[in-house]
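The complex appears here minus one protein chain, its other protein chains still in place.
Let's turn to chain A:
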Amino acid sequence: MAMTATAGHAHADPHHIGLVIEHPGPASKRIVTAYGFWVFLLSDIVMFSCFFAAYAVLSGQTAGGPKGSEIFEQRNVAIETVCLLLSSFTCGMASIAADVRNRFWFYLGMGVTCLLGLIFLTIEFREFADLVARGYGPSRSAFLTAFFSLVGCHGLHVSAGVLWLLTMMAQVFAKGFRADVLRRMMCFALFWHALDIVWVGVFSVVYLLGSAA
């Protein structure tokens, strides 16, 4: 963005003595879209923080049920984490492919991202189903309530992301790399990376701290 320093206007504005950085006018659509989406992501992270806070408050409230260290399986969580981190990489590849208008690498990148996301979801789902089967469902204790909600909220976001991802692939297939499709792709990539960051939080606060306790 070009900022022009104009001394000529300065006299019109009594508060400014000397140089004024003139605002150059409305930003481009691409910037506006990305900016708006950033703001949305920030608000989404505020929502996650509430669930984090609830988890922090309730994590000791096991009501005679199991503690975290008794139910978390490190191996599964490790695989989940690897899947998600890798998927962020492939999503980045897909974004680059979209920027250079390369359909093949775009589909490949998105396809792998989708696959990794689905593996993540499957493992998470099995973990949940297993816990419920053992009688450790979310209504067992406040701790499990907070655990299922926090991890489940992230899982829901990933599911929505997968749905969005498939829609993006269909859009590129039907419309090609049109400007609005590219803007949407940029938002999707931001979304997917943000979920990664949230997962790092979940991983540390829930699984690492929980197993250590």
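Throughout what follows, contacts are C-beta pairs under 8 Å (C-beta built on N, C-alpha and C of every residue); 3 or more make two chains touch, one makes a residue touch a chain; residues count from 1.
By our rule, contacts and distances are computed from a predicted model.
**Q** Among "NADH-quinone oxidoreductase subunit J", "Cytochrome o ubiquinol oxidase subunit 1", "Arsenosugar biosynthesis-associated peroxidase-like protein" or "4Fe-4S ferredoxin", go ahead and choose the protein name stored in UniProt for the chain not displayed.
**A** "Cytochrome o ubiquinol oxidase subunit 1"
**Q** One chain is left out of this view; which of A:A146, A:V162 or A:A189 touches it in the full complex?
**A** From the options A:A146, A:V162 or A:A189, the contact with the absent chain belongs to A:A146.
**Q** List the residues of chain A that touch the chain left out of this view.
**A** Residues of chain A in contact with the hidden chain: 9, 12-15, 20-27, 31-32, 35-36, 39-40, 42-44, 46-47, 50-51, 53-54, 57-58, 61-63, 138-143, 145-146, 148-149, 163, 167, 171, 174-175, 180, 184.
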